[in-house]
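We show some of the complex, not the whole, and keep each chain where it was.
Order as written gives the chain letters A, B, C and D; numbering starts at 1 within each chain.
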Amino acid sequence: MYLPSLFLFSLLVLTPISTALVQDFCVADLSLSNTPSGYPCKKASHVTEKDFVYHGLAAAGNTTNIISAAVTPAFDAQFPGVNGLGVSIARLDLAPGGVIPLHTHPAASEILVVIQGSICAGFISSFDNVIYFKTLFKGDVMVFPQGLLHFQINSGKTPALGFASFGGQNPGLQITDFALFANDFPTELVAKTTFLDVAQIKKLKGVLGGKN
Amino acid sequence: MYLPSLFLFSLLVLTPISTALVQDFCVADLSLSNTPSGYPCKKASHVTEKDFVYHGLAAAGNTTNIISAAVTPAFDAQFPGVNGLGVSIARLDLAPGGVIPLHTHPAASEILVVIQGSICAGFISSFDNVIYFKTLFKGDVMVFPQGLLHFQINSGKTPALGFASFGGQNPGLQITDFALFANDFPTELVAKTTFLDVAQIKKLKGVLGGKN
Amino acid sequence: MYLPSLFLFSLLVLTPISTALVQDFCVADLSLSNTPSGYPCKKASHVTEKDFVYHGLAAAGNTTNIISAAVTPAFDAQFPGVNGLGVSIARLDLAPGGVIPLHTHPAASEILVVIQGSICAGFISSFDNVIYFKTLFKGDVMVFPQGLLHFQINSGKTPALGFASFGGQNPGLQITDFALFANDFPTELVAKTTFLDVAQIKKLKGVLGGKN
Amino acid sequence: MYLPSLFLFSLLVLTPISTALVQDFCVADLSLSNTPSGYPCKKASHVTEKDFVYHGLAAAGNTTNIISAAVTPAFDAQFPGVNGLGVSIARLDLAPGGVIPLHTHPAASEILVVIQGSICAGFISSFDNVIYFKTLFKGDVMVFPQGLLHFQINSGKTPALGFASFGGQNPGLQITDFALFANDFPTELVAKTTFLDVAQIKKLKGVLGGKN
């Protein structure tokens, strides 16, 4: 074996691969328009190991708020390295009494792992409205099927910490209360489509900043 | 060209195809266990044109009920011919004042076409809780993205009829009110995860048959 | 609860969602190059409820033509709101004697619902060339598997109306006659690959505008 | 390091993998009902290297037939090892003057590589009926998009050999002539949906064995 042939070999074998990188990964270029499959890819020559690591989940979220809880995501918008890879993750901090209100992820299923404290978590099936819920302790995991209403509650007296991983780069998050009471969804339409009393709707709109 | 060779030809070319039928279609055998991709296929020799046609949407649904509306589906369970084909359809009948309450389809996007009357339809985005709604008239179509909360209301004085088609053989249907108030979701957990008043919850559980 | 904390809460919970919109929807920006998964997304701030509603199917298509029928589509090119959502729809108008000639949709399965009149519809399986056809009346639905040859004929004495929904944003439409006789597919190649007589080919090319 | 710990290690690391085999492969058990995603898997303990190798393409297909050509497939029905893997292949033999008549593959795109002789191949786009065709020589490859009408003709004076690979385990094959003239598709319906003359239809039905 002599260098020229090795060089030749490298050329021959590596050439096809020189643009295969997007099969390896496609770090999101957030400056370009998104597509149905995710963001266009950052140039390979600009990609570094930093693109595949995210520090934003190291610190606890601020739970000084109405739900005494915080969701800190590492989705494609925060963590461009997951773009096109079909995975993402979020940190859940729940102070005692904290709750992640009823919500859905339209675009992915979720697995929750409890790291600290205890969390009562559950979801509701669509076909017969069965509620499945259980109290999880350190090291327990629970799966929440895509698109189904679910919740998490700190069921203990100490702060709870969990990580929720998703089978999608951007699972989305639709909090039912926010969808109903934190926007300008006309009160009469909310009442008509939920059977809730107008007074109840106005009360929660007051809390969550909804209008009309 | 003589018969033997033609026969030979048929054998040669048709052999591979003799089991290709499930690529053509896979009529659901509802007697077998479902799978993540749908029901196992009925034997090709048992398939007839009847498997691909469904008459169940020809008659109006009964709207003599709490919502003055009816949803009549042609999903895989009712219409086995759609199994594996990624499409299904449902009939919507709304009496004057009728409403399809706030709901999601966890597994598919929807297109509604209005055939008769007028329907006020809308959905709520998850990323910023924007409500998009509009009154639709005969021949208008509206699309509802997968997994997002949406509703339909008869906004006229006459019965309304529409057909909702889906990009999945079984889109699922999760009606928020049913998920909260028509099951044994403990009232205290409903309150905790929705901020609704207990009295409101108990009132709607009374109407929808919920317990606890 | 006091405003600052609520504000804080909103920030914490909403931040991740601020770019989740393309998971909610991806309204096509037709001015940009398409991709294998669909068109790049229009900026969320420019999206309105109008993007999710289409009026183009409200009026009957013009059936004063060779097939006495018209197909009026609401695919991604006409209805950008369906981009990335895996659904689309088209209106079928058939005058008495009208026909949608033998065709395929390379990219999606179809469900036809008959709204008015009667339609004789059918498709041909590939594995053994079985023809499945049936006459459909008001309210009947029929499914046509992806990529298989199928047709629709007005089998009545009055105009027929139907809506065809698809499990794709752009199902494509390949009309066999157009593929053979409405282009510059050389007559000798058409003959060689279909066994049709040259005279027959030239006759239909004359009707449909084909050359060579 | 001592054996017990190694043994322990093996257990720990291998346990999870003991049923991961279907992620590795899923050799078709043709005795069970197919599903929308393919055949159920043969037991791993019964799988051997023979399941991943197929000899059926080693011999030339018999071209003594009406098309002077033969298609010999290695789809899931013949080659169970491709089940679930999204690939398959077929051998094309074309005697001088041989032709693979106009056809589609409803379920996969195709790449043809010419091994011997010369082949004139082409396909027709659906959006504007453009015909793309070219004569291919030894070593040339051509791609045919899923679901589009295409053909192959031996354009030389010697036998031609090619291999067609597909992006699916069972691409399907719908030969237009067979769909129209080799079954019991009523002549009047064929005429109505293709504009072909009845005489032409009856002539080809006579050749291909069609009835009615």
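The definition used in the following text is that contacts are C-beta pairs under 8 Å (C-beta built on N, C-alpha and C of every residue); 3 or more make two chains touch, one makes a residue touch a chain.
Predicted model only: the values in this text are computed from it and were never measured.
Number of identical chains making up the complete complex in this structure, 4 of which are shown: 6.
By definition in this document, only the chains that are shown with their structure count from here on.
Among the other chains, D has the CA centre that is most remote from the centre of subunit A.
At the interface between subunit B and subunit C, two copies of one sequence, more than half of the residue numbers in use appear on both sides, so the contact is built from largely the same positions. A separation of 20 Å divides the Cα centre of subunit B from that of subunit C. Of all residues in subunit D, those that touch two or more other chains are 106-107, 172-173, 207.
The touch graph of the protein chains shown belongs to none of the named shapes.
Contacts from subunit A toward subunit B in the complex involve residues 99, 101-102, 104-107, 120, 122, 124, 126-127, 129-131, 133, 145-149, 151, 153, 172-174, 176-180, 182-185, 189, 192-197, 200, 203-204, 207. Every residue of subunit A that touches subunit C in the complex is listed here, in rising order: 30, 32-37, 61-62, 64-67, 70-73, 75-78, 90, 106-107, 168, 170-173, 175, 178, 182, 207-209. Against subunit D, the residues of subunit B that register as touching in their complex are 1, 5-6, 8-10, 12-13, 15-20, 22-24, 26, 29, 32, 35-41, 43, 83-84.
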